[in-house]
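The structure appears right after this line, and notes come after that.
Left out: one protein chain. Kept in place: all the others.
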Amino acid sequence: MTVDRIIFLVPAALILGSAVMVVITRKLIHAALWLVAALFGVAILYAILQASFLAVVQVVVYIGAIAILFIFAVMLTRREMLDKGAQTRSNWWLPALLGLLILVGLVFLIIGQPAFGQPAAALPAGLDALRSLGTALVSPDAFVLPFEVASVLLLAALVGAVYIATGNKE
Amino acid sequence: MQTNWLYIGIFLVIGIIVPIVPLLFSRLVAPRKPNPIKQSTYECGIETVGDSWVQFKAQYYIYALIFLVFDVETVFLFPWALSLKQFPLFVVLEGILFISILVTGLVFAWRRGMLEWA
Partner (left out) sequence: MPFLNDPVNFISGWMRSLLFGWGLPSGLVTVIIYFIGITVLVMFAMVLDIFLVWVERKVVARFQDRLGPNRIGPFGLIQPFADIIKLVIKEDITPTGADKLLFNLGPVLAIASVIILWAILPISSKIFGVDLNVAVLYLVAAGALGTLSIIVGGWASNNKYALLGAFRMVANMVSYEIPMVVVLLIPTILANSMSVQDITQAQSGMWFAVLSPLALLIFLISAIAELGRSPFDLNEAESEIVAGFHIEYTGMKFGLFYAGELLHAFTFGGFIAVLFFGGYGGFFGLEKLGIFSWLNNSFVQAVVFLAKAMFGYWVIMWIKYSMPRIRIDHMLTFNWKFLTPLSLVVLVNTAVLSKVLSGLPGWGYVLGMFLSNLIIGYITVEILRAYGRKQRKTEANPSPQRLQN
């Protein structure tokens, strides 16, 4: 149990614990806030992997925009602040079985990878991850086309949301 | 790089502990005499009328949605901004193309009336 293992296990436990609490907890607002905790755990993992830009972007976009959107959606649609009703359906064993099968399959797949159990490869010395990302996003023989297509994708999302919200009026 | 984030992690922990200290101190020192009148929710000095649930105006959600799209866009622009010095002018044009595609989205939402408060 090296220090590196512990440094990984703490945010991993946070993510898994918060994810379980999202599903278990009774009140919807608490579920949304546990989701925020899980997303924060992912940001911590990015920071440990030295992907600083991704860590701050995770907080800015996921926690600052998407989680807020979730919380607004919860507040928009609940009639009362108290959540009543049964927590489980009567045939809960079937999805539980399916989930277990998927878990076992994924674990086998991951253990079968050749890189499993090896320590993370060291980054090349002098690598400036942020500038390399910038260079990759704009140079014509790297990712500039996906960069522009991403803007079209965002435009499509915006138009779709506006259309759904305003209905079919012209 | 790792020590930077370790520093920020410790900063966050201390940042959470620092406000808790006066709260705990206040819990020790302050009086506690709860009674139902003190603990009733405040509504301009009269008894509360109706549920403490207010009709959430759907317009807030629309603003959050438009904010989300533009937030992701501006986050994409940061790596672009960092690469401007190393490349010739066409990189700026790529960025202008990116921004203009999203500005048409803003104009579309504007014309559709999504940015009106009513």
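First chain written, first letter: the chains are A and B, and each begins at residue 1.
By definition in this document, a contact is a pair of C-beta atoms (placed from the backbone, for glycine too) under 8 Å apart; a residue touches a chain by one contact, two chains touch by 3 or more.
Model, not experiment: these values are computed from the prediction.
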Per the definition of touch given earlier, which of A:I68, A:A150 or A:A165 contacts the omitted chain?
A:I68
Hey, which of A:A12, A:L33, A:A73 or A:A136 is the one touching the hidden chain?
A:L33
Interface residues of chain B (partner: the chain not displayed):
3-4, 6-8, 10-12, 14-16, 18-20, 22-23, 25-27, 29-34, 36, 38-44, 52-54, 56-57, 60, 63-64, 66-67, 70-71, 74-75, 77-78, 81-82, 84-85, 88-89, 92, 95-96, 99, 103, 106, 110, 115-118
Chain A residues that touch the omitted chain in the full complex:
3, 27, 29, 33, 36, 52-53, 55-57, 59-60, 63-65, 67-68, 71, 75, 81, 128, 130
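By our rule, only the chains that are shown with their structure count from here on.
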When centres are defined as mean Cα positions, the distance from chain A to chain B in whole Å is 18
Applying the document's contact rule, which stretches of chain B touch chain A when the two form their complex?
1-2, 4-5, 8-9, 51-53, 56, 58, 60-62, 64-69, 71-73, 75-76, 78-83, 86-87, 91, 94-95, 97-98, 101-102, 104-105, 108-109, 112-114
Which bits of chain A are touching chain B when the two form their complex?
44, 47-48, 50, 52-53, 55, 57, 60-61, 64-66, 68-69, 72-73, 75-76, 79-81, 130-131, 133-139, 144, 147-148, 150-152, 154-155, 157-159, 161-162, 165-166
